[in-house]
Each structure stands twice: as structure tokens, then as C-alpha cells.
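Excluded from the complex is one protein chain; the other protein chains are retained at their positions.
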Amino acid sequence: MVWLPNMIVVALLAGAFILFRTVRRNRFWTESIARLWRRRRFSLIIIGLYLAVALLDTISWVGGSASENASDVVAAHKPRSVIDRIFQPDSFMEISYSEPFADVGFYGEQPLAHPGKHILGTDILGQDVFYRSLKGVKIALLIGGLTTLIVIPIALIFGLAAGYFGGRVDDVVFFVMSTLASIPNLLLLIALIIVLGTGPVQVCVALGVTGWVGFCRLTRGETLKLREADYVQAAKALGASHLRIITRHIIPNLAHLIVITFALQFTGLVLAETVLAYLGIGLDGSWGQMIDQARNELSRSPVIWWNLAGATVLLFTLVLCVNLCADALRDILDPRTRKEAQ
Amino acid sequence: MFAYIVRRLAYGAVTVLGVLLLLFVLFFAIADPDDIARQAIGERASAEVYEQWKVNHGYDKPLVINAEHGVLEPGRYTDTLLFEHYRSMLTFDFGRSDADDVPIAERLRQGALPSLSLTLPLFALSLVVGVFFALLVAFFRDTYVDFAVLVMCMLAMSVASLIYIIAGQYLIGLTLKWFPISGFDADPALVIRFLALPIIIGVIASFGGDVRLYRTVFIEETNKDYVRTARAKGCGDARVMVRHVLRNALIPILTSVVLAIPFLFVGSLLFENFFGIPGLGAITVEAINGNDFSTLRTMVYISALLFIVAQILTDISYTLADPRVRLS
Partner (left out) sequence: MSRALVELQNLKVTFPTPQGRVAVVDDVSISLEEGKVLALVGESGCGKSMTALALMRLVPKPGRIEDGSGIRFNDIDVPTLSVPEMRALRGNEMSMIFQDSMTSLNPVVRVGDQVVEAIRLHERISYDAARKRVLELFERVGIPDPEQRFSTYPHLLSGGLKQRVMISMAVATRPRLLIADEPTTALDVTVQAQILELLRELKRELGTTILLITHDLAVVNELADHVVVMYAGKVVEQAERRTLLTSARHPYTEGLLGAIPQRGERGKGLNEIEGVVPPPDEWPAGCRFSSRCNQLFAPCRDNAPPEVSFGEGHVAWCHALDKGAGS
């Protein structure tokens, strides 16, 4: 399975390129992106850094020395990512806790193997906290990104079908939505994960099932409105096919909603994972799990705070930047403010 | 009017059946009864023990069709897990916990009060605090006060609730020692001390999102024509806000908030578990950790049922109260 993560990287880069090509031809989107860049330069750069870390953590191959202990056959045949190769986690570790930049261990004061090199100290197993926090980036983006990739097509298809065709289709979609919406999100999520099992794909599917309803309702409502719009009626009168009307006239007018929802949903998902981690059904190696493990360390005396701080700060920064961008995007793309600006 | 109420009730009933169907698919079709039994009593019991356990907990029937009965016998369809599931849920006969055989109804009765004693004040206080600050911010809109509070909200929204709990317990409970850090007491005089910490933390955790949301409602309201009329009459800004804008904005705010009320009964998973409050939320977390499927699905069912009922009630009372809604 060495090839899978690398294929994902290739697919993502290809997708990004195609997106770039399509967007570049559209003046509205290029202008919106330029405005977003002017207003949220800093956040965008930080998000870019996170993306870069996640990519570096996905590109991986077998080979090179996994640890000084060359006889460790299993470790030698495990693919390791660029980040792993930079940090060499198997050798870059201590016996147990050590403070950030410390020269000696936290308990016992014995000298460290790598004095002054652990920017965020080490955890109870002696692992570098900074390395573990960086590993969390990929998982966070996976939770947010993969789930949203599941949610948006489903919600779009059902929302469009319900809103555009109405009648029976609408009744069925509406019923499914109201059924799912009547169960508290967290409980439904837990039930799904308990039944499906924990694992990245299962968790993302569970998050997707609970998350699509809101967006679907939005799509349905918006489509209902657009269906009655003059230009759609005109296209219909000219004999355009349903498919053409939907792809040419309706989806482009939903695009701004998709973008805003993506951004808002993303932060909600990343934050929700911490709760799942607390309940013991989160993803291995996620920030939520780090926070959950670190929470008892606060009551130690003297306090061990760096474990908590690493994950918290990275999580907070990512969510804040995405929130800021979502906010700006809403301003830029909102048709109401757009009209006022005209 | 009457027809509308009947239709609304019927739709609510259908939604309940839909929820039950979903639960059936999740907890019986996807989760295998054999797995459930194994998780409940361990891997190394004999086959008879598993069978006995399944009989005791009602997992021993075929899923949808019982082939032991003939095609025309009703038993073919009623002597099944599906039928049994619907029957027990609809008659509130929840049976026993998969994990420790305690009757689930008993659990629910014990947990409801602690849950409500946490969530109700938390809910009310969050609402009041959120509306108050949003009103203040809307009053000072487009000034530095507004900007500062918005920045604060944005920062506050980006912090995970788990962090609020951990940090709050550490700062207020451990360092300042104002309140006990966790626990519960049935005595109303003592319970306040135990509930204070989770309530304070809960209000802070929901502050950012609430204020931003309510502010939008207020600002939208201040752009309406009747506000201009009020100002043309000679109302001052403060009076316009409190007498005119607040009253109108409370309608959408309350409508959205009313639907959160049924979930108060189910308590808060995070807070109850963290602060040792023996409510329904804590019971649910226990059920998660103990793979107690019967308790879990009952909790899901109960909360969905409460939500559907609340929704019907609000819908009906709105149509009764406000003719504008009835028209649309």
C-alpha cells in the first residue's frame, strides 16, 4: 500500500491544477480570490503551510535507514513520509518527559540524548511533541477534507434533485433529511462510529452522514429559488435539457454556497473530532487524542503543559485561519453584499 | 387549521418511524447480534452462554422474516427483531442494558434530573449572556467596541470545547480553587457548588458563536423600515434597540433556540462525564465505553422523539399565534 498515499497526492495536485485552470477563465472567481488574498493574506499563507506539511507527510516511500537498529525488519519495510525522514522519530527520542529546549530529563535530571533539540519537549514515552503535533496536521486535514469531499457531492445531488424536480423526489429527500435532523448530531455520530468501527474512513463517513443534511437543505432551498428565476425559465422555454439547465444555470449559482459551506464545515469537523477523541472514538494520532491524553498531565505538579500546548496551538491556528477566510469569503461571495456593491 | 395539525402530527409520526428504521439498520443489521454478545460477555464463553445471553436480551430472532413460520402466519413477520424493535420502542419498554442488565428505564429516570439541573441553567444563562452582548455590539456597530468583540468572538469560536473544559477546570478549579472540580450532590444547597464550574465554562464556550449569530440577527433587524419610523418619532438609539429591535429579533432567536430544548434532557456528553455529573450524558458515555448498544439506541431514540415532539409543538403554536406564518 505504499502507492496509495502517493497516488492521493498526485490526484490532489491534479485536481488543484484543473480547478486552477477552470477558475482562471472566470472573471468573477479570479476577482474574488484576489480580494480574498488582499484581505486574508496572512491566514492564507498559514493554511498553505499546513497543506504543505500534510503533503510532505503523505509523500512516502520504503527504504533508507528507519532507525539505528538496522535489524528491525518491520520498521525497515514500513513506508515513511518526508516528515518522518526529517525527524527520524525512532532515534529522535528520550526516555520520558522533558521540557521544551531542556538539556536534562524532567524527572530525575538525567542528561538527554538530544539536549536542547526538542522545541516542544517530549511526552511520557519520550516522543518529540513537535513531531507528533505536526503529524496531526494530516489527520486534521483528512477529517475536514475527506468528509467534505463526501458531503458535498451527496448533498448537491440530493439537494438539486429535490429542489429542481420537486414532487415525489422532494418528499423522499425531505423525509430523509428531517429524520436525520431529528437526532442530535453528536449522538448520531457516536452511534455510527460505534457501529461502523473506528478508523479514518469510518469516522469520515460517519461525519459525512451527519454533516450533509445542513448543506442539502441549503442547496434544496436555493435551487427552488433558482428554478423560478427568469433566466432559468427562459432557458427552459428555449428547450434546454434538464441536465444543461442544472449544470449551466443552477450549479454555477450555487458555487459560492459550496465554497462557504466547505470552509465552515471544515472547522466544525476538526473541532468535533476532539470530542470524539475524548470519548475514545477519535482517530489515532489526532490533535484531539493528544489533548485528551494530555489533560491529566495538567494536574501533575509541576505542571506538564507542552503536550497540551502543541496540539492546542496548531488546532487553534488552523481553525482560526479557516474561520477568518470563511468570514471574508462570505462577505465577498454573498449575493446580497455583491448587489449592494454594484 | 385542524387539517394542518393532523397532517403535522402524521408527519411527525412518520419521522419517528423513520428514526426507528435507521436505528434498526445501525444496531441490528450492521452491528451483528453475535458481536454484541461477544463484546458483552467476553470472547471465551461457550456457544450456549452466547445463545442464552441473546435470548435474555432479545437478540435471538431473525432480522426481518422468521422462516420458522409459514407464509400466511403473522408470526413470520412479528416474531422478528424488526417487529420487536418497533414494539419495544413505541411502547417505551426499553428492556435491560446490554452491559450490566440494569433496566434502562430506571437509568433514564435517575439521570434526567442531574442532566436538567446542569443543562437548563446553562442554556438559560448562555442565551441571556449571548443576547445581552449581541445587543451591546449591535448598538455599537461599526465602532471599535464592535470590532473588538467580533475579534474576540472569532478567537473564542476557534477554540475546541474540550480545551475550554480542560483549561477552565485547571484555572478556576485547581488554581483558584473557587469551586470543587467535579462531583454531584442531590442536595439542592450543595449542588450549586458542583454545577457552578461546568456552567461557567459552558457559557464561555458557547459565547463566541452565539454572540456572532445573534449580532447578525440584530443588525438585520436594525436595517428594517420600522426602525427608521421609530427614529423619526424621536426615539433615541438605546430606546430603539431595546423597545423595537430587541422585541423583533427575539422571535427568530427564540425560534432557533426552542428547538435545542429537547436536547437539554439528554444532557451534555462532554460536561457531565468530565465533571462527574451522573446525568443521561454521562450514562451515554458509559454506554459508549462499555459497548452497551441497547442503552445507546434508547438514548438516540428518546432524544429524537423529544425533538420531533418539540418541533410539532412549536410549529403548531406558531401557526396559532401568528397569522403571517399560516399564510406562508
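The chains carry the letters A and B, assigned in the order they are written, with residues numbered from 1 in each.
Quick note on the criterion: contacts are C-beta pairs under 8 Å (C-beta built on N, C-alpha and C of every residue); 3 or more make two chains touch, one makes a residue touch a chain.
Fair warning: this is a prediction, and the values are worked out from it, not measured in the lab.
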Q: Can you work out which residue in B:Leu90, B:Leu136, B:Met154 or B:Cys235 touches the chain that's missing from view?
A: B:Cys235
(Q) Looking at the full complex, which residue from B:Gln110, B:Ser182 or B:Asn248 touches the chain that isn't shown here? (A) B:Asn248
Q) Can you list where chain B touches the absent chain? A) 142, 223-226, 228-236, 243-244, 247-248, 251, 323-324
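Rule of thumb we're sticking to: only the chains that are shown with their structure count from here on.
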Q: Could you tell me the distance, in whole angstrom, between the mean C-alpha positions of chain A and chain B?
A: 25
Q) Can you list the residues on chain A that touch chain B in the complex? A) 175-176, 178-180, 182-184, 186-188, 190-192, 194-196, 267, 271, 274-275, 277-281, 288, 291-292, 295, 298-299, 308, 312, 315-316, 319-320, 323-324, 327
Q) How about chain B: which of its residues touch chain A in the complex? A) 14-15, 18-19, 22-23, 26-27, 30-31, 154-155, 157-163, 166, 170, 174, 263, 266, 269-270, 274, 284-285, 288-289, 291, 293, 296-297, 299-300, 303-304, 307-308, 311
